[in-house]
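Note that one protein chain of the assembly has been removed; the remaining protein chains are unaltered in position.
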Amino acid sequence: MSNSIGRIFRLTTFGESHGAAIGGIVEGCPAGVSLDLAEIQLDLDRRKPGQSHLTTQRKESDTVQVLSGVFEDKTTGAPIGFIIPNEDQRSKDYSHIKDTFRPSHADYTFDQKYGHRDYRGGGRSSARETASRVAGGAIARVFLKTLGVSVTAWVERVKDVELPFQHVAYTREQVESNLVRCPDATVAANMQQLIEQARKEGDTLGGAIRCVIEGVSAGWGEPVFGKLHAELAKAMVSINAVKGFEIGSGIAGTKQAGSQQNDAFVQVDGETSTTTNNSGGIQGGISNGQQIHFSVAFKPVATIMKDQQSVDKDGNAVEVKGKGRHDPCVLPRAVAIVEAMAALVLADASLIARTNK
Amino acid sequence: MSNSIGRIFRLTTFGESHGAAIGGIVEGCPAGVSLDLAEIQLDLDRRKPGQSHLTTQRKESDTVQVLSGVFEDKTTGAPIGFIIPNEDQRSKDYSHIKDTFRPSHADYTFDQKYGHRDYRGGGRSSARETASRVAGGAIARVFLKTLGVSVTAWVERVKDVELPFQHVAYTREQVESNLVRCPDATVAANMQQLIEQARKEGDTLGGAIRCVIEGVSAGWGEPVFGKLHAELAKAMVSINAVKGFEIGSGIAGTKQAGSQQNDAFVQVDGETSTTTNNSGGIQGGISNGQQIHFSVAFKPVATIMKDQQSVDKDGNAVEVKGKGRHDPCVLPRAVAIVEAMAALVLADASLIARTNK
Amino acid sequence: MSNSIGRIFRLTTFGESHGAAIGGIVEGCPAGVSLDLAEIQLDLDRRKPGQSHLTTQRKESDTVQVLSGVFEDKTTGAPIGFIIPNEDQRSKDYSHIKDTFRPSHADYTFDQKYGHRDYRGGGRSSARETASRVAGGAIARVFLKTLGVSVTAWVERVKDVELPFQHVAYTREQVESNLVRCPDATVAANMQQLIEQARKEGDTLGGAIRCVIEGVSAGWGEPVFGKLHAELAKAMVSINAVKGFEIGSGIAGTKQAGSQQNDAFVQVDGETSTTTNNSGGIQGGISNGQQIHFSVAFKPVATIMKDQQSVDKDGNAVEVKGKGRHDPCVLPRAVAIVEAMAALVLADASLIARTNK
Partner (left out) sequence: MSNSIGRIFRLTTFGESHGAAIGGIVEGCPAGVSLDLAEIQLDLDRRKPGQSHLTTQRKESDTVQVLSGVFEDKTTGAPIGFIIPNEDQRSKDYSHIKDTFRPSHADYTFDQKYGHRDYRGGGRSSARETASRVAGGAIARVFLKTLGVSVTAWVERVKDVELPFQHVAYTREQVESNLVRCPDATVAANMQQLIEQARKEGDTLGGAIRCVIEGVSAGWGEPVFGKLHAELAKAMVSINAVKGFEIGSGIAGTKQAGSQQNDAFVQVDGETSTTTNNSGGIQGGISNGQQIHFSVAFKPVATIMKDQQSVDKDGNAVEVKGKGRHDPCVLPRAVAIVEAMAALVLADASLIARTNK
């Protein structure tokens, strides 16, 4: 079931980098939700390659086709099957790595696990798979909108250039106002400079994405193993290249005393609220009605334009040549993926919460 | 299913802080594993309250009783049911919070989610529940030992006093050599001083625990949503008070360039190995045969011995009095919990890996 | 997960015939349900051995202890852990079958599957495990009652003596009015005679139980693989000794033409109803608001008081002696088990139905 996420609102994906198509099935979306294909496509466009000079130049239109589950533009409760045809496959680009393990890729581990693998473009381990997540997440987002819930992410750090979190949620317009998807123009410019420099050097950069979810009522998420932030952690860490997850005040907050970290309850306009939100909107694994926010750290992508030492299947030392098309920094494209995964987790939590009392 | 973790090797827990007993069921442990009750008890003793002056003085012997699944000291493949009676329950201690929400506890969110809740000691949200995790994890650990896998965790940071990770695995003896469970005597002494200071002030401290897993062969863990480090992330973040998870080089590594982060493959003694281990032993979600290591950050526990502002059920401002027994720093006790959760995830991954080819 | 049933409202059981206790965990029961322990005990008493001369004389009080999930007599939404201590264990009775496979028992298959098994009383394969089902099912039944749903089963056939189904639901009082639990006194007397005869001969008899569920609103159950009657089929066939499952008009109905079988829709008192109910209250896997009814066929239990030919672990021919305590006919006790399993399936379906639109 490692190709699925969610218990009731559930996405299952399939597809490799160089097959005919990738795709997935969304189950559990309630019936009667108005689903505009353009909304799904919009999210896919934000993730797709080739969207700017900061990303890989591989060209994929990433056009989604919905095959089921929608009738007269509304969901029917039936599973929503969709495919995204692969277009710009240059399988020959990968013949040189057929028997060679690229450093910090999954070539070696897939080989050990399965024996037989589709080496082209990383096969199932390719980040191309995340397009299916974005399509599924877009459906979740549309459903969440009917509940008044919004999900917004942005690039908060590239390497060590950072936009400190201010407990505000930026608008999508602000996020989309530049190529980096960092809502502060000055910081974004510095980030862009770093990325362009890395591209020039054939190197890659990592960073972090902040995600804010607003409009979640108190009571979503489950105690013990199914805590809402535990589900978010799994969803985020399952994204290619993710190395760290922090909820609320995160690791910085663990350097404070309890008396500093605790979020005092207070009554505001007849609603129970908190004076601070170090908890990130989740207490005991359950949403408390405040803004949910967390940060996801991405390593620099493993494909670099520099030659690297490695071994082949037979254990011989080989040199992996730096060539092909790649992303110098995956963060700007990953914003859509983080949002998609968050939307999937929240949609599921919202449905399970209907069964609690 | 939020009370369960694992697909094949699975733990399901029950129990509240002030009920008759807590307990759980371990399913999927292969038959024929020699199971010595003393090994389970040993782990429980490392987690139990009252073990030193650095922990809460609540007294629980935490004696586990195995009710099924073991015959003639060996597992039978049947589910292993166990209970841990609750002993030192002072329910009256909690009557004052019946209608009051303690800051950064789960009182408010449980109330919103369920309407009716067992407020005594936090009920199901109490960290007492983690004793069942430790019992279940101890069984997983015994099983993993038959595969040559060991799991060792230690306190790597209290507040801002830190033992930098050196890519070695300490022995349990080293970890157990002091009350803090930090294997470096000097650093441990500094940590202890911090904790004693916090206790004196009625305050609490957080920090981080490093966990190292050795002996895992290449090929455990699943692609896409079931990545091994995604499962670890969920397991760790589901522990009470956890705010962050980092795999391998973690967030620090995301500030490096790809050319610095990539782990070059190299042949050592006829085995494919890596020169560095920034990946933390997992690539593409699958173990690569190297040491698996990750760090888990804990916030200071929410129960402090200071008065705090809050609201009650009716929205009235109230003062939560700081009283009762509490842990000034949960890290030393949480070492056993982190190990237990890691063992559960790995045991499950090992069994699923049997089905891959 | 073979020890669990249900997706949201879920029972997980543990325990062997001769361990310290059997028990289970009920997850997903909504909070706020008034739970009277006596109601659970009542169902257990209907299943327990030794209740009359028609059943095994093994004595078990089958006293259930609820350990969690209930506070001030109401469910809290937390998992409900319970145990039922084993009392009348005569382990010596089974030493003779340590290395011998009893015909049509699970001794051989457990041995092949697990290598190491608890042979005493059949261990995990013993029908004693069904006591945990009855306890869990009783909780489901209490929850269903809050929704206006009732579950009633009775013995409709012993060997070839049958009470034809009349599309009425008998009351529990009618069912409990005789030892056989067949609501027609005359038919019950004939059944009782058959059973007493079988007991005298050291033989055993099978038969069938009819179950009727009333008060289910239209819309429970899920399409495709999760059809309501498919879940019922699995639940029923998972009961020890069950050989067949029929929904609605069952196999007899498959000998009719479509024009005879179809249930015409009709409007009655402003409600859409059907003129006949061959569908058994389920169409396309989803309840239609009519009475749900099905039949479950049980083989004669495998333990007979006659000597039988078999082999031992080494393949030597051996004679299995007919001795010990046994049920000449399990049907009267199984009524409570069928009801329990039905209640579990329905409780789960009711909660999932909350997420459909």
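We call the chains A, B and C, going by the order they appear; numbering starts again at 1 in every chain.
Here is the rule we go by: a residue touches a chain if its C-beta (ideal position, glycine included) is under 8 Å from a C-beta of that chain, and two chains touch if they have at least 3 such contacts.
Keep in mind that this is a model prediction, so the values were computed, not measured.
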item: Identified contact with the non-displayed chain, of C:Ser61, C:Gln174, C:Asn190 or C:Gln261; value: C:Gln261
item: Touch with the omitted chain, as defined above, among C:Gln112, C:Thr171 or C:Gln193; value: C:Gln112
item: Which of C:Asn178, C:Asn288 or C:Ser350 contacts the chain that the document leaves out; value: C:Asn288
item: Touching residues (missing chain, whole complex) on chain B; value: 7-8, 28, 30-32, 77-78, 223, 351-352, 354-357
item: Positions on chain C where the hidden chain makes contact; value: 1-5, 7, 13, 101, 103-106, 108-110, 112-116, 122, 124-125, 129, 157, 159-160, 198, 201, 203-208, 217-227, 229-238, 240, 243-251, 253-259, 261-267, 270, 272, 274, 278-279, 282-289, 297-304, 306, 308-311, 315-317, 353, 356-357
item: In chain A, positions touching the absent partner; value: 1-4, 7, 10, 12-16, 19-25, 27, 31-32, 65, 67-69, 71-72, 74-81, 83, 113-118, 123-124
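Operating definition for what follows: only the chains that are shown with their structure count from here on.
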item: Centre-of-Cα separation between chain C and chain A, whole angstrom; value: 46
item: Where chain C touches two or more other chains, by residue; value: 7, 31-32, 77-78
